[in-house]
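Let me begin by handing over the structure; questions about it come next.
Left out: one protein chain. Kept in place: all the others.
Lettered A, B and C in written order, each chain numbered from 1.
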Amino acid sequence: MEKKTKQNEAVEIRWHGRGGQGAKTACLLLADVAFNSGKHVQGFPEYGPERMGAPITAYNRITDEPCKVHSNIYHPDYVVVVDETLLGTVDVTKGIKDGGALIINSKKEPEEIREMLPEYKGKICAVDAEKISMETLGKNYPNTPMLAAAVKVSHVIDQEQFIRDMEESFRHKFSHKPEVVEGNMKALKKSMEEVKVS
Amino acid sequence: MAIRDRMSGNEAIAMAMKQINPDVMGAFPITPSTEIPQYFSEYIANGLVDTDFVAVESEHSAMSVCMGASAAGARAVTATSSAGLALMWELLYVAASSRLPITMAVVNRALTGPININNDHSDSMGARDSGWLQMYAETNQEAYDNFIQGILISEACRLPIMICQDGFITSHGVSNIELIEDEKVREFVGEYQPENYLLKHENPLAVGPYGTSPYYMEIKRQQAQAMKDAMPVIRDVAEKFEEMTGRSYGFFEEYRMDDAEVALVVIGSSAGTGKEAVDRLRAEGKKVGLIKLRVFRPFPRIPLAEAMCKVKAVAIMDKAESFSNSGGPLFNEARNSLYDLEDKPYAVNYIYGLGGRDITVEDFYDIYQDLFVIYDNDDPGDVYRYIGVRDSRFL
Amino acid sequence: MKRRAQDINEHSTWQDMTVGAEIFEPATSLLVNTGDWRIMKPVFKEDKCKHCMLCIPYCPDSSIPVKDGKRLDFDYMHCKGCGICVKVCPFGAIDFVKEVK
Partner (left out) sequence: MAYNLKKEVEKKERLVGGHRLCAGCGAGVAVRGVLRALEPEDKAVVANATSCLEVSTFMYPYTAYEDSYIHTAFENAAATLSGVEAAYKVMKKKGKIPDTFKFIAFGGDGGTYDIGLQSLSGAMERGHDLVYVCYDNEAYMNTGIQRSSSTPRFADATTSPVGSVSPGKIQNKKNLTEIIAAHNIPYAAQTTFIGNFKDLHEKAHKAIYTKGASFLNVLSPCPRGWRYEAEDLAEICQLAVDTCVWPLYEIEDGKWRLTYEPKRKKPVEEFLAKQGRFKHMFEPGNEWMIENTQEYVDKEWEKLLKKCK
């Protein structure tokens, strides 16, 4: 029997971050926006006793039909790395599917990152989420730009609808702070423009 | 119109509780069920429910509060996991023998030894002889649907019920769900109207006697009957639920069992992963099926045996050890149920997924492969097996 | 459910037990004769009694009835003959004698 590795038609995404940085939140946000676009979604962090700063992993499955599989994701289409410093400690490219991509929060050019990952042959996308976040929000909240980059690269949902949905979601979430909505929307769009692909 | 939404299994249970609007909730936090009382506390803080939430100092007291409230005539709910369920142990038996309806969300987690916060079924499986009804969910949707049905089943049977789902896998995994409108849920669960209760105006009630030997066994026999009588109640409530939602529930679900040659029996979220393996194997022309057990107490002995008898070899999956040296709890009961049948399949046991060990579609492929070997060779081999464990003999 | 405690006994079948072994009527222990536990027996001497009521709250078995301000004779079906009342009576209105069966 031939072993297949992934649920039919699913787009599978793995997130790497550190506890407290918002990788889990970004993962759940992606589930939210994909849900809003009519998809079936799963968003689930891998849980242990980790505390702030420890490497954490979270997963998304996004499908047109209900997702049945309840295992972790070993062969993701996309991997999003919210914290560049994880490159030295976590095998972030492990199992990435042919045709997939690594999406990383970094000031470096994708080629420079490729030098750090000699074994990895797939696509690398880099976006300076920290810079974008500092420029637009005045604080380092990398998860919004990283979410936008993931949507841009993965095409998992329609981008214009994504922007509309996020705006609505931010307006709801920050109804008492409209300036935050604007900053977040800027961060989102900037990230989609600036993400570099190699 | 059903409400399309997405949420975690814990949020789904809290939502069901909110819609049910129980009288009393007694709860103490324990991973991974903690979010349930947290969400519920927010509903209380915002005046969305009428419930008296008793934030107790232990799970032992959580169950005590539920027993007191239930005996008093109130609808009582709680949620727990693992060591929390273990701390309630003594009281589980008391609640069941006093025939107090209580609906408890159990977010399954491994029991300590060593400490581990991840999923397996050792907590609720350990409580399988406590006299509680037990239902298990594959998805957040099923956890939500089971909880709403559980209220009615528990009250109609006068037995407490555990509504189980897999810790983290569904409890913290966000996915799509169809919610029922609040008013429909309230109409479905109705008002709790016990015949006798502590606060009744017409007569007092005394609960929890000393049962001397001349009475104890009769009381237990009656309790056993209640478990037996729960079978039609569970069926009737499921029918009523299907009328409301279109979603149908039985004691178990048969997945692609028609013409299947081999099958597996599994509980909880892993059933979904198993179904994916079935789909792919079916696409390759292999005749495989799957049975997902929803109701473990009462154990649907006869219908389950009949379903298993459709195939030649069956793998019975246990996400709990029972250290019996003869397989896990589900295996022993499921295999036992085959005993009286003439044309029975080979039945083997797989212990899997302990303490959060992941089980993948590939693992299920391997199990089906094993089943075909058993079928082809007409020999079950060792029936007590592990899958997903590192074993030096196989390196 | 109409079963009464008086109808339940050591010959009752499991079908005849109340659900959950609950009892939905008050004070059914009055059906129980604990008077036969007595070795000693308190005897009420009405003529000496001043109806001060001191003996009443000291009785662990609620076996000294009171009616219209008067202390009545013992409830011998439930009195276990502990003798506390004998000792607390300031007027010697209770004798304590060997029980004769």
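Annotations
Basically, a residue touches a chain if its C-beta (ideal position, glycine included) is under 8 Å from a C-beta of that chain, and two chains touch if they have at least 3 such contacts.
Since we're looking at a predicted model, the values are computed, not measured.
Across the entire complex, contacts from the unshown chain go to B, C.
Of the options B:D5, B:E90 or B:E239, the residue whose C-beta touches the omitted chain is B:E90.
One of B:M7, B:C66, B:A137 or B:I234 touches the chain omitted from the figure, and that residue is B:C66. Looking at B:A2, B:A55, B:A86 or B:M227, the residue that reaches the missing chain in the full complex is B:A55. The omitted chain makes contact with subunit B at the following residues, 23-24, 26, 50-52, 54-58, 60-61, 64-74, 76, 90-91, 94-95, 98, 198-201, 204-212, 215, 219.
Hidden from this view is one chain, which touches subunit C at 5, 8, 18, 21, 23, 26-34, 37-38, 51-54, 56-63, 66, 69, 75, 77-84, 86-88, 96.
We take it that only the chains that are shown with their structure count from here on.
With centres set at the average Cα position, the gap from subunit B to subunit C is 50 Å. With each centre defined as the average position of its C-alpha atoms, the distance from subunit A to subunit B rounds to 34 Å. Averaged C-alpha coordinates put the centre of subunit A at 78 Å from the centre of subunit C. Residue positions of subunit C in touch with at least two other chains are not found.
None of the residues of subunit B touches two or more other chains. By the touch criterion given at the top, residues 1-5, 7-8, 28, 31-32, 35, 40-45, 47-49, 66-72, 74 of subunit A touch subunit B in their complex.
By the touch criterion stated above, subunit B contacts subunit C in their complex at residues 97-100, 158, 195-196, 200, 203-209, 211, 214-215, 217-219, 221-222, 225. Listed in rising order, the residues of subunit B touching subunit A in the complex are 6, 32, 117-118, 138, 166, 168-170, 172-176, 269-270, 272-273, 275-276, 279-281, 284, 286, 356, 358-362, 365, 368-369.
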